[in-house]
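Data block below; observations after.
Missing here is one protein chain; the remaining ones are kept as they sit in the complex.
Up next, chain A:
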Amino acid sequence: MPTVTFEGRSYPTEPGETVLTALLRQGGAIPHSCRSGVCRSCLVRATQGTPPASSQKALKDTLRAQGYFLSCIAQPESELTVALPSDGVIGHTRAQLLAREQLAPDIFRLRLQAEEAFPFMAGQFITIRRPDGLRRSYSLAAPPTSDGTIELHVRRLPQGQLSGWLCEALELGAWVDLFGPEGSCFYLPDDPTRPLLLIGTGTGLAPLLGIVRDALAQGHTGPIQLFHGSRHPDGLYLQGELAALTVTHPNLTYTLCTSATGPRADVAAFGAIPDTSGWRVYLCGNPEMVKGAQRKAFLLGASLAEIYTDPFVRAG
C-alpha cells in the first residue's frame, strides 16, 4: 500500500485506510472532526503526489489546483507527501527591485526580479521580509513572465513600516526576501466563456488586474466586468492602462467608483448585474466590502463555490 509522508516521517497505509486514519493510528497529529468529508477540519495539501479525485470534489477549483484535499475521505492510490495548510510549505526566493513608479499620491508600482524560478498565479500574494524580520503581504498584479519579473502595488500607509520602506527607502537594485505564493484568488481556464465579475477597493485592484491580465492572455471570451472603488479619486490608479485594455479587449468593461461622491464599487456592480447566477466573482480589498459583497453575490444567485475572496487586513 502507498506510504504517506508528513512532517518528514513516513506513514505506511493499510488497505482501505484513509490518509487521516493512517496518520492518526501512527501518531500523526492532524486536526479533524466529522470524518465524513464535510467539515473540512482535516484539509491538507499534497506537496508531492496526486490525491484521489473524490477527496477534492467538495473543494473550490483553485484549492484543488494547488493539491488540497480532505484527508478523512482520501484512500491514497499512490505515494503522497502532505502538509497542513498552516505549515506554510511555500516557496522562498530573493528578488531585486527593478523599478518603482508612483501611480497615485500614496500608491506605488514595484517591479521585482526573482533570483530563481518562482512559480505563482496572478492574483495570489507573496510575503516580503525586511532584513529585520518585519513581514507584509502583497498581491501579484501580473502573470509570471519569462524573465521572472513580479509586479506589486503598494499603498504607502501613514506610519506604515514596511510600506514606507518599500515606497521610499529601498534602493533600486536592492534585494528582498520573498515567500509564497499563497492564496486562492486566481484565474482558472476551465470555462473561457463564463462571465467574470471583479470588484476591488484600493490596492485590491492589484490581484484583480492580475486575474484580468491572466484571463485575457489565456483567451477568455466571456464578459469580464471590473469595478474599482475608492473613497476619494486619489485612491484610483492605472485608469489609462485599464481603459486601453478595454479597447483591445471588447469583452472587458471597467467601471470607476468614488464612494465619497457616488455609489460604492459593490453597489454599482450589483446594480449593473442584478442576477449573478452563473458568474464567477472575485472580491478583493476592504474586508467589510469583501464580506458584504460575498453575501450579496451569493444571494443574487452566484454559487458560493464560484465566489473567490481576498480581504486585505491592514497591518501597515
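Keep this in mind: contacts are C-beta pairs under 8 Å (C-beta built on N, C-alpha and C of every residue); 3 or more make two chains touch, one makes a residue touch a chain; residues count from 1.
Heads up, the rule we're going with is that contacts and distances are computed from a predicted model.
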Quiz item: Which of the following names does UniProt give to the chain that is not shown: "Xylose transport system permease protein XylH", "Group 1 truncated hemoglobin", "ThiF family adenylyltransferase" or "Alpha-ketoacid dehydrogenase subunit beta"?
Solution: "Group 1 truncated hemoglobin"
Quiz item: Which residue, A:Gln113, A:Gln239 or A:Ser303, contacts the hidden chain when the whole complex is considered?
Solution: A:Ser303
Quiz prompt | Residue, one of A:Cys34, A:Ala174 or A:Ala244, that touches the chain absent here | solution = A:Cys34
Practice problem: Could I get the residues of chain A that touch the absent chain, sorted low to high? | Solution: 34-36, 38-40, 58, 291, 294-295, 298-299, 303-304
